[in-house]
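Here's the structure we're looking at; comments come further down.
One protein chain omitted, others in place.
Lettered A, B and C in written order, each chain numbered from 1.
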Amino acid sequence: MQKPIATTRSASGIPTGRLAIWWLLASEIVIFGGLLACYLLFRLGHPEWADAAAVTNTAIGATNTFVLLTSSFTAVLAHQAAERGDGKKAARFLVFTIIGACLFLGIKSYEWWYEISHGYTITSNGFWSFYYTAAGLHAAHVIAGAIAMGFVAKDAAQGKELQRVELVGIYWHFVDVVWIFLFPLLYIAK
Amino acid sequence: MFERLAIQASSFAGDIDGLILLIAVLVGFWFIVAEGMFFWLIWRFRERPDQKSQYITGKEKHLKRWVTIPHALVLVCDVFIIIGAVRVWYDVKQHLPEPDTVIRVEGQQWAWVFQHPGPDNELDTGDDIWTTDDLYVEVDRTYHFRLSSRDVLHNFSVPAFRLKQDAVPGRTITGWFHATSTGTYDIQCAEICGIGHGVMAGRINIQDAETHASWMSENATTTAAQ
Amino acid sequence: MTEHIDQTAPHDAGEHHDDGHHDVNYAKIYVALLVLLVISILGPELGITWVTLITAFGIALVKATMVINNFMHLKWEKNFIKWALVVSLLFVALFFFGVAPDVMKHDGLRWVNDAAIASVERGIEPPHGEEGEHAAEDGEGEDHAEEGDDTTVEGEGATETVAAAFSAPDAYSATCATCHGPNGGGDGPGAAALDPQPASFATTEFWDGVTRESMVNVIQNGGAAEGLSAAMPAWGALYSDDEIQQIVDYVETFQP
Partner (left out) sequence: MAQATTAPVQDTHGHDTHGHHDEGWFKKYFWSTDHKMIAKQYLWTSIFMAVVGGLMAYVFRMQLAFPGIEVPGFGLVSPGEYNALITNHGSIMIFWVAMPMLIAAWGNFLIPLMIGADDMVFPRINRLSFQIFLISAILILASLFVQGGGFGGAWTSYPPLSANPEYNLTGLGASIWLIAVALEFVAFLLGGINFIVTLMNSRAPGMKAYDIPVTVWMIVIASILFMLSVGPLIAGAIMLLFDQTLNTGFYDPARGGDPILWQHLFWFFGHPEVYVVLLPAIGFVIDIIATFARKKLFGYKIMVYTAVATAVLSFFVWAHHQFIAGIDPRMANVFTVTTLLISVPIAELLFVIIATLYGGSIKFTTPMLWALSFVATFLIGGVTGIFLGASGSDIYLHDTYFVLAHFHYTFFPIAIIGGFAAFTYWFPKMFGTMLDETLGKIHFWGTVIPFQFIFIPLFALGLGGQHRRIYNFQNFPELASMQPLRVTATLALIVMILFQLVFFWNLFRSLRSKEKAPMNPWKANTLEWTTPSPPPHGNWPPDQMPKVYRGPYEYSVPDRDTDYWPQNEPS
C-alpha cells in the first residue's frame, strides 16, 4: 500500500519516521527508567546485595559491552552509507550489526546458563530477580532490534526505504545506551 | 439511619469532623456559586429570536476579571484547607502522645488478632491476652497500637474513632487512639484482602476502668491455666 | 511545542531534507568509547569506593552522551526532541525521589520495615549450589529453603518470645479459629465467605475421612496438597514440624 498524504507531511520539520522513533524512545526511557529506579531503590537500601553482585562475571559483561559498542559502530556506518545512497553497503553493515546482536545474545545465554547451573536463579534473592528481569527486558529489545534490522536490511539491499536504516539505527543505539548503564549497575558496582 | 454519623468515640474524631465541615463550607460555597452562575447563564443566553450571539475573545480586560478573580480566590481557599488538613494530619498521624498502654494488632486472612498486655501492662510477658476479632480497651486512656499483617494488606479502621491505617506485611506501623466514650463499635477491614474481606469484621469494646479490670483478670488467668 | 514552526507551505517528506550528513569521524568516537570501557573496568579493580563510582557511573554517563550525540545525532536534532527526552528522564527521577522515603529507607516516622531490616541482617545466603548440587537441582528443596527464610523474618517481627512461648491452643486461636471456629465447629467468622465450607472438627464424618499424616500435610502445605479447598493456606512457613504435631494434638481434642 502507498503512504497516505499525512505521512508525507512534515510540519514539525522532522521526517515522520524519525519523530516517531524519538517518541518511542521517550516511552522506552520511562519503562527502563522505572525498572532501574526500582532496582536502585532496593540496591541502595540493601547493602547485602553487593555480595550477590560480586558473583556476576565482569569479564563477560565487559565482552558484551564491547560487542554492543561495536554493533552500534557498524549501525552508524550503515546509516552513513544509506545517507550516501549506497543501499548495498548499508545492508552489509546492518548484517554486521545483526551478527553483533546474535553474538551478544549467545554470550548472554552462556552467562545465564552458567549462573543458573550454579544455583543463582531468578528466585535466589532480590538482586538476582532484578538481574534477570532487567537484562531479560534488554535482551528482548536486542531480539526485536535484530529482527527489525533484518527487514530493513532486506529492503536496503534493493535500495528501498533507505531512511529506515537511520531509524533502526537510532533504536539500536538506544539499546546500546541502556546496556551502557546496565553494565555498571549489574556488574561493576559491588 | 444516620445515627452513627454522630458517634465520635475518640479524642481526634471531632477534629476530623471539623475539618470535613470546614471543607464542606468552603467548597460548598464555590459549588453553589459556580452551578448558580452556570445555570443562570444557560437560562439567560438561551436561543431567542431577539438575541444575537456576541463576539467575545476572552482577551477583554473587563471580562477576563470574571475568570481571574474567582481563580485567585480559589487559591486562597486552598490555602485555608491545606492549613486545616495539615494540622489535623499532624495531630493524628505524626504526633505521638505518651501511651498508657501498648497493644499489638495483627491482621491475617480474614481476622484480627489482638495482643493485650494483660495486668502487668507490658507486652510479650506471660500474662498477655490474645483475642481474635474482639479488642478490649479502657475508656480515657491513651493507647498505642503496633500494627502489622501476617499475609496481605489489611486496614485497621474504626469509623467511630475516625481512625484508619493500613497493615502492611513486613512492617510495623505505630498509631494511637484515645477512646472517649464506652460502647462497642465496628472494626472494619478497609483494604481488600481476598474473598473473606467482607467478613473481616471486628469489634472494639470500650469499657470503663472497672469492667476492663475484671475482664482482664478473668482472661489473664484462663490463659495462664492453659 | 510546535508553535514556532512556520509552515505556510507543506513540507516535502524528503527522507533527509534537513541534514544531508554530519561530519563525524565515527571511527574516532568508537575508539574513544573502547578506551572508556577499559577504564571503567580497570577503575573498580583498585577497590576504592569513590573511584569505582566515578569510573563506573561517570564513565557510563560520558559514553552514553557520546553515543546519543554522535551516533544518534541528537546534537543536530530539534530542541523539542531534547526536551521530550529530558522531561521523560525527569519524571523517572521524580518517581525515584517520591518513592525513596518509603522503599529505600527502612524506617521512618512511626513505621519500621522489619522485614527489610531482617533481610539486610540476614545477608546473602550462599546459593544452594555451594552446599551441594542436589539441593539446587531439586525444586522442592529450594522452595523449602525459601519458606525457611519466612520463619526467620516472621520471628524478627514478632520477637523471639512468641516462638519461645509456643502453645498449641494459642496458635490455634490465632491461626485456625478464624475459619474453623474457636471450638473447631467450622463456624469461625471467616467461614461465611468460604465455599467449600471449612472443615468442622466436631463431626465424626471429618474424623472418618482423615489420617494424622493427611492433617499434618494440609496444615503444612495447604488444602490443595490433599485435593481439598485451596482456601486453606499452607502454614509450614509459620510453624515447625514439631509445632504442627502439637496443633494436630490440640485439634484432636475437638473430636466428638
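For the reader, a short list of remarks on this structure follows.
We take it that contacts are C-beta pairs under 8 Å (C-beta built on N, C-alpha and C of every residue); 3 or more make two chains touch, one makes a residue touch a chain.
Predicted model only: the values in this text are computed from it and were never measured.
Taking the complete complex into account, the chain left out of view touches A, B, C. Touching the missing chain, out of A:10, A:56, A:97 or A:163, is residue A:10. Residues touching the missing chain, restricted to chain C, are 1-3, 7-10, 87-88, 91-92, 94-95, 98-99, 101-103, 105, 108-111, 113, 115-116, 119, 143, 146, 149-150, 153-154, 192-193, 195, 222, 230-231, 233-234, 237 (touch as defined at the top). Think of the hidden chain as still there; on chain A it touches residues 1-7, 9-12, 14, 16, 19-20, 23-24, 26-35, 37-38, 41-42, 46, 122-123, 125-126, 129, 133, 137.
Contact between chain B and the unshown chain involves residues 1-5, 15-17, 19-20, 23-24, 27-28, 30-31, 34-35, 37-39, 41-42, 45-48, 51-59, 63-64, 66-67, 70-71, 74-75, 78, 81-82, 84-89, 92-94, 109, 151-153, 155, 157, 159-160, 162-166, 168-171, 173, 185-186, 188-199, 201.
Methods note: only the chains that are shown with their structure count from here on.
The geometric centre of chain A is 49 Å away from that of chain B, both derived from CA atoms. Within the complex formed with chain A, the chain C residues making contact are 2, 5, 7, 10-18, 20-21, 26-27, 30, 33-34, 37, 40-41, 44, 52-53, 55-57, 59-60, 63-64, 67-68, 70-73, 77-78, 80-81, 84-85, 87-89, 91-93, 95-96, 99-100, 103-106, 116, 119-120, 122-125, 127-130, 135-136, 142, 146. Interface residues of chain B facing chain C in the complex, by the touch rule stated above, are 93-94, 96, 108-111, 113, 124, 126, 130, 132-133, 148, 150-151, 169-175, 195-201, 223, 226.
Residues of chain A touching chain C in their complex: 7-16, 19, 22-23, 25-27, 29-30, 33-34, 37, 40-42, 44-49, 51-52, 58, 62, 65-66, 69-70, 72-73, 75-77, 80, 83-84, 117-121, 123-127, 162-163, 166, 169-170, 173-174, 176-177, 180-181, 183-184, 188-190.
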